[in-house]
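For this view, one protein chain was removed and the others were kept in their places.
== chain A ==
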Amino acid sequence: MQDMQLLEEGLSLMALGMGFVFVFLTLLVIVTTLMSKVIGRFFPEPVAPATPARGRGAAAPSQDDDVMVAISAAVHRYRRRHRR
């Protein structure tokens, strides 16, 4: 008799507990998804680093060329001036 009661209590605890775990985690899924959406919409991560880096990378060679020209001109002139 008492055993049946114990079993019944065990069953109800199982239903209650499992139900609650699912409800709670479902809520957590909803809240998390909403939060990610809101943050994605209103506070987007600055994705900038990727594009400027590529831009700078592309610009670099021509810039280097200019610098090289200037330096070699300067060196050339310096040497000419000091040879005399």
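Keep in mind that, in the parts below, a residue touches a chain if its C-beta (ideal position, glycine included) is under 8 Å from a C-beta of that chain, and two chains touch if they have at least 3 such contacts; residues count from 1.
Basically, contacts and distances are computed from a predicted model.
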Protein name, per the UniProt record, of whichever chain is missing from view ("Peptide/nickel transport system permease protein", "Thiolase domain-containing protein", "Benzoyl-CoA 2,3-epoxidase subunit BoxB" or "Oxaloacetate decarboxylase beta chain"): "Oxaloacetate decarboxylase beta chain"
Residue numbers in chain A that touch the chain omitted from display: 3-4, 6-7, 9-11, 13-14, 16-18, 20-22, 24-29, 31-33, 35-36, 39-40, 43-45
